[in-house]
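The structure under discussion is supplied below as C-alpha cells; questions concerning it will follow.
Missing here: one protein chain of the complex. Every other protein chain is in place.
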Amino acid sequence: MPYVVKRPERDIWEQSYIPETVRGMGVTLRHFFRNVIGRRDTVTILYPEVQRPYPPRFRGLHRLTQRDDGSPRCTACMCCQTACPAECIHIVAGSYPDGHPLAFVEKYPAEFWIDELRCVFCGLCVEACPCDAIRMDTGLHARPVEARPHLMYERNLLLSITDAKGDVLTANPRKK
Amino acid sequence: MTTFFVVATAAKLVLFLVGIITCGALMVWVERRMSAMIQDRIGPVRANAGPFRLWGLVHIAADGLKMMIKEDFIPRRADKLLHALAPMLAIFPVLVTFAVVPFGPTIDFGHLGSVNHLGPLFEGRWATTLQVAQVDVGLLFVLAIAGTGVVGAVIAGAASDNRYSLLGSLRAASQLVSYEVTLGLSLVGCVLVFGTLRLEDMVLWQHHHTWGVVVQPLGFVLFLAAAIAESKRTPFDLPEGESEIVAGYFVEYSGMKFAAFYLGELMEIGVLACFLAVFFFGGWDVPFLRADGIHLSLPMLGAKFWAMPHWSVVLLQLGAFGLKVCGLIFLQMAIRWTLPRMRYDQLMELGWKAILPLSLANVAVTAVVLHALR
Amino acid sequence: MPKLTIDGREIEVEAGVTLIEAARRMGIKTPHFCWHPELSVAANCRMCLVEIEKNPKLQPACQIPAAEGMVVHTENPRVREARRAIMEYLLLNHPVDCPICDQSGECKLQDYYMLYDLKSSRLASEEDKVRKRKHVPFGPHVVYDAERCVMCTRCVRFCAEYVKDPMLCEVHRGDHSEIDVSPDRTLEHGYSLMTAHICPVGALTSRDFRFQCRVWFLKAAETICPGCATGCSACLDHNRGRAFRLRPRVNNAVNRCWLCDDGVLSYRFHNDHRLCSPSLGRGNPQPASWEDALSEAAAALGKTPKAERAAVLSAERTCEENWALIVFAREALGIERFFLAARPDGTADQRLRSADKNPNRAGVRLMLGAEPEPMTALLEAATAGRIRAVIALGAEASAAGVEPSTGLLRLGTVVSIAERTGTLPDAAHVRLPCGSWAQSAGTFVNAKGMAQEFGRAMPLGDGLLDVHEILARLARRLDLSFPYKTAAEVRTAVAGRLPEAGAAGGAP
Partner (left out) sequence: MEEYREEELTLPAEPMLLHMGPSHPAMHGTVRCVVKLDGETVVGSDVQIGYLHRGFEKECEWGTWTQVFPYTDRLNYASPLLNNIGYALAVEKLLGLQVPARCQYIRVILGELARICDHSVCSAAMAMELGAFTVFLYLVKAREWIFDILEEVTGARVTHAFCRIGGLRWDLPENFADRVRSVLPKSLEAIHECEQLLLRNRIFMDRTMGVGTITPERALAWGWTGPCLRSTGVAYDVRKAHPYLVYEDLDFDIPVGSQGDNYDRFVCRLEEIRQSARIVMQALDKLPDGPIAVPDDTGILLPQKLETYTTIERTIQHFKIIMEGIQVPPGEVYSYSEAANGELGFYLVSNGSGKPWKCRVRPPCFANVQALSELTRGRLLPDIIPTFGSINMIGGECDR
C-alpha cells in the first residue's frame, strides 16, 4: 500500500534553529566521544598495516594451476581468451614433443599473458576454464606498479602464484 | 615609557604571534582529527616522525612543507599584484585583532611570590597586563579591524579571473558586511552592562560581577552566529561553498597563498573564541578565584578562603582562559561538522530579518533593564 | 519422378535420389557423420535415421532412395530419441579432449550433442572408457587420434574412391575398432589433408594447422587457390592478418569439393617471406618511405632510354594487375618488350594438380594479347646490354637452365613490385610491396581457360599498396599519364578481354 511520507511541522522548535542544532550535535558528539574515549567505532582501517581479509570468493589476480608434477594444468584451449570481455588474455599454444612424459596431453600454453591492467576482474575466464587451470582465488589485488609491463603477467609468474592458502594445485580431479 | 614596558610589549608580541600561528596550524590538525572522530574515521596518521606517529601531529609540518614547495599558480589573465595582495589582506585583520585580546590578568614580576590582599590590580614598576595592546576603544578597534577582513576576500575573488571566484567574493562581501552589523549590535548589550569599551575592563567587570553569558544570553547566541558567519564556516560557508562554487574566492590560489586563506580562516576561529571568552565567559576569570586566593562562598558551606601566591593565581587564570578558548573552538567545530550549509538568500534573511532585529531588541531590553535597575 | 512427403511438405525428386538429399533440397538438415555427397554410402553412423511411415524401424536417410508416396519424419520424438541414443553411444568412449582437440568449434559431435542430447554422462567413471591410440602420425600432414574417431570411414572411402589408393582401413572390432594405414604405407598421396578435412570429428587433424589457432577465432573468406593452374575454389581462414589454412569450396566445374595438399598449404603465400615496407638497394636492402622509393624508381626508370626498358609480367598475379602493368609500360614508359616471370613447374596428376604451378599464366597471355617472352630471353638481352631497366611484377622468376639472379644483376635498374621476397625482388634496386593474392581482388584464368574472379579475402596491411595504385603513383612522379585511378576501372578494362566467366563456386 502506498503511504505518504512525513513532512515535519515547522513550528518554533524547528524554526529557531537551536534545538535541532543541539540535537544534531548530540549525535555527532556522541560519535566523537565514543571514538575518543574507549570504544572505537571507526570503520576505516590503516590499510597496509591492517589488511581486511578478503572473502574466499574474492576475485583477485589470476593464477595458473599446476598438475602434481608441476606442469601447467592449462591446455591452451583458449576458452578464457574467448570468454574474456576485456580481451586481456593472450595465449600461444605449443605441443609437447613426442616422448615427453606429458605427450599424451599434447598441448600446453607456450605463452600465456594476462594484461592485468586491461582485466576487469569479472571472473568469466575462471568460469570458462574447462580444466580449472585459471583461478582468481589468490586473494591478491592488482597493486600499483612502477611500469605498465609489471602488470603484464606471464606464464611462469602466473604458475608461481599460489592461492590464498599457498596451494598451487586445483580441485580438478582429472589426473590426465 | 619604561624599558620594561618596551621589553614586555615586545615579548608579548613575539609570544603572541608565534602562539597564534602555531595555534592556527594546530587547529588544522584539530579540525581534521575531530572531524575524523565525529565521522567514525581515523583521520590523518600517515606522516610519522620516525617510528612515532604522534596522532598525526607531524602532518602539520608535512602540510606546511607541501604548501611551501607547491607551485604558486596565478591564472593567466589574473591581476598579479592584487592576486598576491589578497591573502595578506585576508590574514592581516586576524593577526591584528589578536593584539587586544586580554589573555590574562595583570602580572607583577616584582611580587610573584607574595599573597596580595589589596586588590585585583597591581600598579607596580614591574607590572604589566597580559595583553599586547591596551586600547581604550578596544571593542571598536576589534570591530573596525574585523571589518577589513572582507577586503581580502573580495580582492581575491575579483583578481582571480574566475567566475566561481567572483561569485564567491560577491557572496563574501554581502555576507560579511551584513553580519558585521549584527556582530557589533549583539555586543552593544554587553557594552551597556559592562559600561566600558576596554576589553580588559570588560573582563574585570565579569571578574567582579558575573559572566557575560549570564547577563546577555541572547547576545551570546547572536554573537556566536554572527561570528561563525564572519569566519565563513559551515553553515555559513557560502563564499567557499565547496559543492556549489567549488572553493569560492580562493579557487585560484595554491601554495602558501592558499595556506594564508586557510590559516586565516582557522585563526579567525581562534580569535572569535578568544572574544567569545572575553565577552561572555569572563575572559581569564576563574569562579571564586580572586587575586589573593580562592574565596569560596556557597550558601550551605559558608565562606571559606584559601590564600594563594600571585604566580599561581596568574597561572590558573591563564590556564582558565586557554581552556575556555579551546572549549569555544571545539563548539564552533562541532557546529561545523553537524550542520548543512545555508543558501545565500536564507543567510541574508537570517541576518537582516532575524539576528539584526533580535540584537536590536536585545539592546533595547538591556537598556531598559539597566535603567530600571539604576 | 517419385513424389514424397517430408515433414509434411511434398517434394518431387528424380529417381535414385536419397532421402537425405531430398530433405537437403527442402532446407532440412539431417544430422550425419558418415554420409558425404561425393562418396559412396556407408550408412554406418546411424545418425541420419528418420522415420518412414509404414516402416517399423527407423531408416538411414542417406541410404534409402526416395520412393513414390513415402511419408518421412525427420524431427519427431522417436527420431530425436534415436539421435540422442546415438550421441550417447558415440560419446560413451569419447575422451574429454575438447580443450586439446583442434576440431572443437567445427566438430559435428559438439553440434549434434547440443541439438539432440544435452544429457549428462551415465558412465560411472572416466576410467571406464576404452583407451585407444592417440596422436598417431599417419603421414607427413595428418595425425590420427583413435579415441576421438567415430568410425564413419569417410577417410577410408575417400582414399579408396577419389584417390583410388585404398591405403586406409578399419582394424579391430566393436569398441576397439579404429582406422589404420596399410602396413608399410604412410598417408601421403597428395590429397592426405582432405582426409582431415572431411573427418567430421577430431580424429584426423592437420599437422600443419594443429594448435595454431582455435577455429572459432577464424574468419573465412572466399578465394581461389593460388597454388597451380587448376584454380580450385577455396575458402581462406584467417585471423588478425595471418592466414591459417585453405579449405575447399564447392565448385563442380573445377574441384567439386576437394583440394590437394599443396593447395591447402598454399595459404603460406600470404604469410611467408613478406615484404612489409618499401626498400632500396640491391643486396643489402634498406627500408625506405613510399615517397623515397617511388621517387627512386621513377628516376631510375625515367633516365633509361625507352628502347632499353622492359617489363616483366607475372603468372602469379591477377589479370588486373598484369593489365595495369601492361598499360603503364606501354603507354607511360613506351615499353614494347614483355617477359613472363613464373614459378617453376611441378608434378601433375589426373585429378586436380597441374604441372604449371602458376595460377594465371593463361590470364597473362590473354592480357598481353600475345605470348610474352620467357625469362631466358630477358637474361640474354640483359647480358647483351640491350635492356638496362626493368619494371617487374611478382616475386618468383624461374628460367630453364639459367640462374636468373645472375642475369638480372647485369641490369642497371630493376624495379620490383612484389608481395614477398624472391628472385625478382632480391635482384631489384627498388622494392615496392603490394598485397598478397589474399589481399588483392582480381581474376585468375586457369589452365582450362576459365576466368575466375575473387574478392579481397583479407584487408590490405599497413604499408602496402595495390599494384594499380603503385603504378599510378609512379606515373605521377614521372609526369606520365596512367588511365586508371581505381581498381574498378582496371576491372572494367580487363573484363572485355576475358573469356566467359567460369562456373562460379557455390557455398563451401
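Chains here go by letter, A, B and C, matching the order in which they are written, and residues are numbered from 1 within each.
Here is the rule we use: a residue touches a chain if its C-beta (ideal position, glycine included) is under 8 Å from a C-beta of that chain, and two chains touch if they have at least 3 such contacts.
Computed from a prediction, not measured in an experiment: that's the story for all the values here.
Enquirer: If I'm reading the header right, one chain is hidden. Which shown chains does it touch across the whole complex?
Expert: Across the whole assembly, the hidden chain touches A, B, C.
Enquirer: Looking at the full complex, which residue from A:L64, A:C79 or A:L158 touches the chain that isn't shown here?
Expert: A:C79
Enquirer: Which candidate, B:G184, B:G212 or B:G241, sits in contact with the chain we can't see?
Expert: Selected residue, touching the omitted chain: B:G241.
Enquirer: From the listed residues A:P8, A:G38 or A:P144, report the one that touches the chain absent from this view.
Expert: A:P8
Enquirer: Against the chain that's been left off, what residues of subunit B make contact? List them.
Expert: Spelled out for subunit B, the touching residues are 35, 38-41, 163-164, 167, 234-235, 237-238, 241-246, 337-346.
Enquirer: For subunit A, enumerate the residues touching the unshown chain of the complex.
Expert: Touch set of subunit A with respect to the missing chain: 1-8, 10, 13-17, 20-21, 23-24, 27-28, 43, 54-59, 77, 79, 82-83, 85-86, 120-124, 127-128, 130-132, 136, 171-174.
Enquirer: Kindly note down the residues of subunit C that lie in touch with the hidden chain.
Expert: Residues 91, 94-99, 104-105, 109-111, 113-114, 117-121, 123, 126, 216 of subunit C touch the chain absent from view.
Simple rule for what comes next: only the chains that are shown with their structure count from here on.
Enquirer: What's the chain with its C-alpha centre farthest out from subunit B?
Expert: C
Enquirer: Measuring from the mean C-alpha position of subunit A to the mean C-alpha position of subunit B, what distance in angstrom results?
Expert: 51
Enquirer: Could you grab the centroid distance between subunit B and subunit C? Build each centroid from C-alpha atoms only and quote it in angstrom.
Expert: It comes to 90 Å between the two C-alpha centres.
Enquirer: CA centre of subunit A versus CA centre of subunit C: separation in Å?
Expert: Each chain's C-alpha centroid was found; their separation is 46 Å.
Enquirer: Enumerate the residues of subunit A that touch no fewer than two other chains.
Expert: Touching at least two other chains: none.
Enquirer: In their shared complex, at which residues does subunit A touch subunit C?
Expert: Contacts found on subunit A: 75-79, 82, 93-95, 103-107, 130-131, 174.
Enquirer: Spell out the part of subunit C that touches subunit A in their complex, as residue ranges.
Expert: Per the touch definition, subunit C meets subunit A at residues 96, 98-100, 104, 126, 134-135, 210-212, 214, 216-217.
Enquirer: Contact residues on subunit B for subunit A in the complex?
Expert: Listed in rising order, the residues are 34, 36-42, 45, 221, 334-335, 337-339.
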